[in-house]
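Would you mind keeping the following structure in view while I ask a few things?
All protein chains but one are shown at their positions in the complex.
Naming follows writing order (A and B), and every chain is counted from residue 1.
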Amino acid sequence: MKSFAVESDGENQVIDVTEEVQKAISAADVSDGVATVFVVGSTAAITTMEFEPGLVKDFPAMLGRVAPKSGVEYEHQRRWHDGNGHSHVKASLVGPSLSIPFVDGELVLGEWQQVVLVEFDIRARSREVVVQLMGE
Amino acid sequence: MKSFAVESDGENQVIDVTEEVQKAISAADVSDGVATVFVVGSTAAITTMEFEPGLVKDFPAMLGRVAPKSGVEYEHQRRWHDGNGHSHVKASLVGPSLSIPFVDGELVLGEWQQVVLVEFDIRARSREVVVQLMGE
Partner (left out) sequence: MKSFAVESDGENQVIDVTEEVQKAISAADVSDGVATVFVVGSTAAITTMEFEPGLVKDFPAMLGRVAPKSGVEYEHQRRWHDGNGHSHVKASLVGPSLSIPFVDGELVLGEWQQVVLVEFDIRARSREVVVQLMGE
């Protein structure tokens, strides 16, 4: 198991972690298999996107329409008063895990397809991302 | 392959299955690898969340805004008249599968991060959850 830390600045930041995942493969004695990328915690998520300045705004904006920070009453808020009910439901929707095949030591991503961590919590967080490699 | 049954009470129930997944790992002769958790069927889903009484309402509520039970005409309904078009699209959106690394025989989940099955069908169902362990 490999893992690395990601320091987020706060809500809706999208962070490109492709290089860290690729490094984990390069450092291991495997050439063909699957990399499972998993973020520990319930207010962040992992997916892929074209990592460019427009989409890193558009993706959180879409999720903000689905689970707005204000204008919806969250039961989580009524019980815990921590202001991040919308963060939790977005993280569960996108999901904490992504499995990506690699071949000849390289992730099979498209040219404009990066692996990203999306921070949904309402403050800066230190995130642990686990990369588990299966293969040979 | 391991599998276990989950009996749901009906629409929008969120069920914590973490212990069953962890048991499958503990019962197997593996310490490091990936557990793939998969729900069989097209009207339920698997994800992670902080399993607490607020969020188990907030998550289905969000999805109910995305795919309302009434007020939207579903083509599935026009053809099959089984009343669960909204259940199907929500299940496809969240997804039936989750891959979670484990290390030293323990899932690498956060303290407030549980593996959950979400029932979207409009009636109680008996669900089969498959846990496939890869590792050594």
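Just so we're on the same page, a residue touches a chain if its C-beta (ideal position, glycine included) is under 8 Å from a C-beta of that chain, and two chains touch if they have at least 3 such contacts.
Being a predicted model, the structure only gives us computed values, none of them experimental.
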Who touches the missing chain here, B:F59, B:Y74 or B:F102? B:Y74
Can you list, in ascending order, the subunit A residues touching the missing chain? 32-34, 47-50, 52-55, 57-59, 61-63, 65-66, 93-95, 98-101, 103, 108-110, 112-113, 134-135
List the subunit B residues touching the unshown chain? 1, 34, 36, 38, 40-42, 66-67, 74-80, 85, 88-89, 91-93, 95-97, 99, 130, 132, 134
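Just so we're on the same page, only the chains that are shown with their structure count from here on.
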Once you find the CA centre of subunit A and the CA centre of subunit B, what distance in Å lies between them? 19
